[in-house]
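Selected chains only, in their assembly positions.
Going in written order, the chains are labelled A and B, and every chain counts its residues from 1.
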Amino acid sequence: MSPGERLINAITLEYYQRIGILEKNAAPLHTTATERGETMGNRLEEFREYRTRMNDRIFKIDHLGIKRFFNLDTTAYNDGALDGKTKELLGLAASAVLRCNDCIDYHLLQCVEAGWKDEELYDALNVSLIVGGSIVIPHLRHAVETIDLLRAEKAGSE
Amino acid sequence: MSPGERLINAITLEYYQRIGILEKNAAPLHTTATERGETMGNRLEEFREYRTRMNDRIFKIDHLGIKRFFNLDTTAYNDGALDGKTKELLGLAASAVLRCNDCIDYHLLQCVEAGWKDEELYDALNVSLIVGGSIVIPHLRHAVETIDLLRAEKAGSE
């Protein structure tokens, strides 16, 4: 966590405590696993923490339309006529051509969880590369790094 | 074929004959199956004919980079770490979120050929709808109509 990020945390922590979203004695937001004394931590973990924190914040907003959309988004990847595993791969391919790194990371997490192997993920990313062109390349780099980080995490936790 | 389209054909036919792409006695371009006295014809057939004609035209241009890209595009959907059937579905999902009707039609042709069932195609399109939002809806309408036309064609040819 950079000094700038630490500062954002300090500001929003105080604000969130004031408006009652967080307990007065809450731990600083955004502390990485490393700062909390754990051994494994990287940009994926920061992504997960940020995602969880902001999803919680959005949930607190209590906008019925937004909450229903989040719910619909989750159920779209459940088993149906297609199984969930296949649909996560569709989500990955769609995210890659739309060039959204956070979405790519999210679907890679789900794809690895669902059992897709690296070679299969590369083959799916190749489809996105051909459909979307060289403008996808920076996101291909990001995706390949994310796959490596996921495998490194897994290897580290075994 | 509308009068306007017939006119385009007349113009380009003459031009193509002059530059030697078509024989002097070539049939008018773009005639639909119906006009040629066949019983089945619809926008899918026009799409196939236009696609074939222009791909031939592009091939005649003989630009090495373009030809290689077309080749790479074809091989991307061959069996590999993922089978071709799965990759066609990825191509469909990517085309739908990028909102390209011609690409959707092309991948639907391939998907039906590869054996995907209607319910599975709808489930894939639902993923694209959730990822891409309501701006995808006009393309969902188009895709569902294309699936119906493909099934009607198949039923008609049996």
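Basically, a residue touches a chain if its C-beta (ideal position, glycine included) is under 8 Å from a C-beta of that chain, and two chains touch if they have at least 3 such contacts.
Computed from a prediction, not measured in an experiment: that's the story for all the values here.
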Given 2 placed copies of the single sequence, give me the total number of copies for the whole complex.
6
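The definition used in the following text is that only the chains that are shown with their structure count from here on.
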Fitting the CA atoms of chain A to chain B, what rotation angle results, rounded to the nearest 5 degrees?
180
Can you name the residues of chain A that touch chain B in the complex?
72-73, 76-77, 80-82, 86-87, 89-91, 93-98, 103, 117, 119-120, 122-124, 126-128, 130-132
